[in-house]
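Starting off with a structure, shown below.
For this view, one protein chain was removed and the others were kept in their places.
Entry: chain A
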Amino acid sequence: EERKRTEEKEKEEEEREMACMHDHSCEDHDCSSDWSLYKHIDLSKVSALNEAVPGSAKSVFKAWENRLNSSEGQLVSNEGDPELIVFIPFTSDVKIKGISIVGGADGTSPSKMRAFINRDGIDFSDAQSMQPVQEWDLVENLQGVLEYQTRYSRFQGVGNLTLHFPENFGGDTTQIHYIGLKGEATQLKRDAVANIVYELMPNPSDHK
């Protein structure tokens, strides 16, 4: 009987997991807490290349519940050019388990995603020539229920993440309404050394 119960529990858990992936209605609060890495993003330093409205990249990072709500704007690329690069710096190192993208309708969803970690100032020529840490083929995900898992071992100490969307599904521009990041935040920071004190001789009273 115990075995049956554990089996049932496992099945339930599996179902729940699958539900988490394909049907969000029952496990909202869990999903919401899972996709909480947006809190660790340094929003002021988020930037994007080839965006039609400068500064619109910040609007795609929000809570899971608001992922379909585009009242604060969305990230749209320039007319006739579907490429986009989004640079996401974090306030502390994070470990990324999964990424979710909600695109636009009518072929404006991105079809490919390439990720680079801990690289500053990547532009389009760099992005096209460099090997990404991981690459995904995306599908149209208008409800935001699909999660793209990462090779977790490669996304362990991520100070900043750069996402490159080279193509879309045939639309004139590329629209992104939501980028969700799932994972854990460590408390480690990658700040450059700011205060240096040089000592000729150690003096304990200086360090109290």
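Here are some notes:
Here is the rule we use: contacts are C-beta pairs under 8 Å (C-beta built on N, C-alpha and C of every residue); 3 or more make two chains touch, one makes a residue touch a chain; residues count from 1.
One rule holds for everything that comes next: contacts and distances are computed from a predicted model.
One chain of the assembly is not displayed; among "Hemoglobin subunit alpha", "Trafficking protein particle complex subunit", "Dynactin subunit 4" or "26S proteasome non-ATPase regulatory subunit 4 homolog", its UniProt protein name is "26S proteasome non-ATPase regulatory subunit 4 homolog".
Per the touch definition above, the residue from A:78, A:118, A:141 or A:156 contacting the chain not shown is A:78.
The set of chain A residues touching the chain not shown comprises 47, 49-50, 54, 78, 81, 83, 120-121, 123-125.
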